[in-house]
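Please see the structure below; I have some questions.
With one protein chain withheld, the remaining protein chains of the complex are depicted in position.
Letters A, B and C mark the chains as written, and numbering starts fresh at 1 in each.
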Amino acid sequence: MMAVSVEEAVAMIPAGARIMVGGFMGVGTPERLLDEVVRQHKTDLSIVSNDAATPGKGIGKLFDAALVSRLTATHIGLNPKAQQQMLANQLAVDLVPQGTFAERIRAGGCGLGGVLTPTGVGTLVAEGKRQIEVDGTTFLLETAIRAQFALVHAFLADYLGNLSYALTARNFNPIMAMAADTVIVTAEHIVPVGVIAPDHVVTPAPLVDYLITNG
Amino acid sequence: MMAVSVEEAVAMIPAGARIMVGGFMGVGTPERLLDEVVRQHKTDLSIVSNDAATPGKGIGKLFDAALVSRLTATHIGLNPKAQQQMLANQLAVDLVPQGTFAERIRAGGCGLGGVLTPTGVGTLVAEGKRQIEVDGTTFLLETAIRAQFALVHAFLADYLGNLSYALTARNFNPIMAMAADTVIVTAEHIVPVGVIAPDHVVTPAPLVDYLITNG
Amino acid sequence: MDGQTVIARRVAKELHAGDLVNLGIGIPTLVANYVPADLKVFFQSENGLIGTGPIPEQGMAHPLLTDAGGRPISALPGASTFDSAMSFGLIRGGHVDVTVLGGLQVDAHGHLANWMIPGKMVPGMGGAMDLVTGAKRVIVAMQHAAKGKSKIVARCTLPLTSTRPVSLVVTDMAVIAFSDGKASLLETAPGVSIAEVLAVTEAELVIPDTVPEMKI
Partner (left out) sequence: MDGQTVIARRVAKELHAGDLVNLGIGIPTLVANYVPADLKVFFQSENGLIGTGPIPEQGMAHPLLTDAGGRPISALPGASTFDSAMSFGLIRGGHVDVTVLGGLQVDAHGHLANWMIPGKMVPGMGGAMDLVTGAKRVIVAMQHAAKGKSKIVARCTLPLTSTRPVSLVVTDMAVIAFSDGKASLLETAPGVSIAEVLAVTEAELVIPDTVPEMKI
């Protein structure tokens, strides 16, 4: 793990990058990293995130700045800007059921090629996908998702990079911290080693590549 | 969740039952439940457990009493009794790579039909299994495992059934607590609601069917 | 009593002590208001919480504790939090005893359509498909008709949420159950006749010998 400034971290991200962003309706999102992505005007981004949040909040800021060309998400219902960009063909959106979305990211982080899920069988979601029968039940084969970068927000990070999360801000952050080539983390509090008890660490230190230093 | 005595809990288990047992080489194993299984002499058991531990310890006690007719595990190298029973055809053993074992149990608990893993491709483990290609890489289709009962050992259990685990005694317990019809739990300490902070609960209360009361 | 209240009160009667319950947005959210104080059920919020409590008092909200819509909630003693893979492991794995969801259409087979209106904006399915596929019981809480058109249809014309049939539909007019591809009228709402229900129900309804009035 390396401690870096938010400017240095975002400078590593090229235009056109494929990026996972933690958070659920803007809760548990690395806001400082997103603000800096907007400031450095990284364009043509391919984003993997649960939702599009709302304008001005969390991942919503990237749509405000029209930086996203492709979005893999479970819904965009509360962000009219993302919807407009989709209807104007400026934004391609892949919609994925939320449980499938979580499993595909987890598979990507855990070295699995994919999972068999009953969700979506017999619906529009099944179109173009392989169906596999196990003991007489039909499942969809849903393949792994990975990204070049994961932008993760934790509650506590220690000096080594161990992370813990608070309440409903955990959401997709721990699984995304496993599913990207480079993992960049913001934390509400950076604390000494040992403050997070071993049993309470959710993301072990070796998974974190860069921790954003305080302001 | 119901609080019951160890005698009552084990009385619910029929001979021939399929049972998952938490623990890793006897660490994090529900010893009191296993002692009672031996005392009530439940025979012909089909056990799903990481290993066979050692004679006299953890799951090893079930082999001492010759109660197991089938074992799904990742290795039995340190239990000569289990080995003898296997060689004498009293015990059928299905050996599974450890990461595959964990994922199959997790799939069973999470409603997945199975996972695609690269582990075992091109080895004896692949025999009789479907191979599935995703983006040019070959994976084995490993199907979900479930059981009638899961015997789980926690460090803390609160009055509602929320569980947390200690150090390396966590191992397979949390995933087994999701993968069985009936989940029976022993805990080193039963504590009031609120002692385990929400972020530190590993197994949420609704997963637990029976908590064994203090002796 | 308005229609929404009728629905919410009636659905609340379907919950049992110890149930793990997931409530969708809209009418389903209201169900929590009608659970008796002495009936202990666990409410899950799919963004990662079991043990959701009421909206916190003024000044007590925490930005990292919200429902799936991002609105502040509270947590009860004994609550637990977890990541999204776990949250949907609970849902898909059959650990959620009851989910209550809104609906656009339910057909005679109990098939639910509630996520997409073709030609209109596609907001996305969120967690609905996993909930309908995985929860032990699926209860749809919705108005019986919209703009005079029955939402209980012979066959869904909107895209399905799942091919797994729902257990029960509770509307402002009736309670309907589904089995073997047939919809049965279980109860009528207070002051609503069987004939009135039939008049605004497109799907064929099996009418048992006795159809009691909802007790709410």
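Heads up, the rule we're going with is that a residue touches a chain if its C-beta (ideal position, glycine included) is under 8 Å from a C-beta of that chain, and two chains touch if they have at least 3 such contacts.
From a predicted model like this one, the values you see are computed outputs, not experimental measurements.
*Asks:* In the complete complex, the chain left out here touches which of the visible ones?
*Replies:* Listed by label, the shown chains it touches are A, B.
*Asks:* Among B:Val10, B:Ile47, B:Leu91 or B:Ala169, exactly one should touch the missing chain; which is it?
*Replies:* Residue touching the chain left out of view: B:Ala169.
*Asks:* Tell me which of B:Leu62, B:Ile76, B:Ile132 or B:Ile145 is the one touching the absent chain.
*Replies:* B:Ile76
*Asks:* Pick from A:Pro55, A:Pro80 or A:Gly111: which residue touches the chain that isn't shown?
*Replies:* Among A:Pro55, A:Pro80 or A:Gly111, only A:Gly111 touches the chain that is not shown.
*Asks:* Taking the entire complex into account, which one of B:Ala102, B:Ile132, B:Ala150 or B:Ile184 touches the absent chain?
*Replies:* Touches the omitted chain: B:Ala102.
*Asks:* Of the residues A:Ala15, A:Ala66 or A:Val193, which one touches the chain left out of the display?
*Replies:* Checking each option in A:Ala15, A:Ala66 or A:Val193, the one touching the absent chain turns out to be A:Val193.
*Asks:* Provide the residue numbers of subunit B that touch the chain removed from this figure.
*Replies:* Residues of subunit B in contact with the hidden chain: 24-28, 50-51, 53-54, 73-78, 83, 86-87, 93, 95, 97-103, 105-106, 117-125, 155, 165-175, 202.
*Asks:* Which subunit A residues would touch the chain omitted from the figure, given the whole complex?
*Replies:* Touch with the absent chain occurs at residues 1, 106, 108-112, 158-160, 162, 178-179, 193-194, 198-199, 201, 204-207.
The criterion applied here is as follows: only the chains that are shown with their structure count from here on.
*Asks:* B-C versus A-C: which interface comes out with more C-beta contact pairs?
*Replies:* Of the two interfaces, B-C and A-C, more C-beta pairs touch across A-C.
*Asks:* Please identify which chain has its centre, taken as the mean of its CA atoms, farthest from the centre of subunit C.
*Replies:* Of all chains, B has its centre farthest from that of subunit C.
*Asks:* Can you give the whole-Å distance between the Cα centres of subunit A and subunit B?
*Replies:* For subunit A versus subunit B, the centre distance works out to 32 Å.
*Asks:* For subunit B versus subunit C, what separation do you get between their C-alpha means, in angstrom?
*Replies:* 34
*Asks:* Two or more other chains in contact with one residue: find those residues in subunit B.
*Replies:* If we look for residues of subunit B contacting two or more partner chains, we find 110-112, 198-199.
*Asks:* Would you give the residues of subunit C that are in contact with at least 2 other chains, written as numbers and ranges?
*Replies:* Subunit C, residues with two or more chain partners: 49, 75, 81-82, 85, 88-89, 91-92, 133-134.
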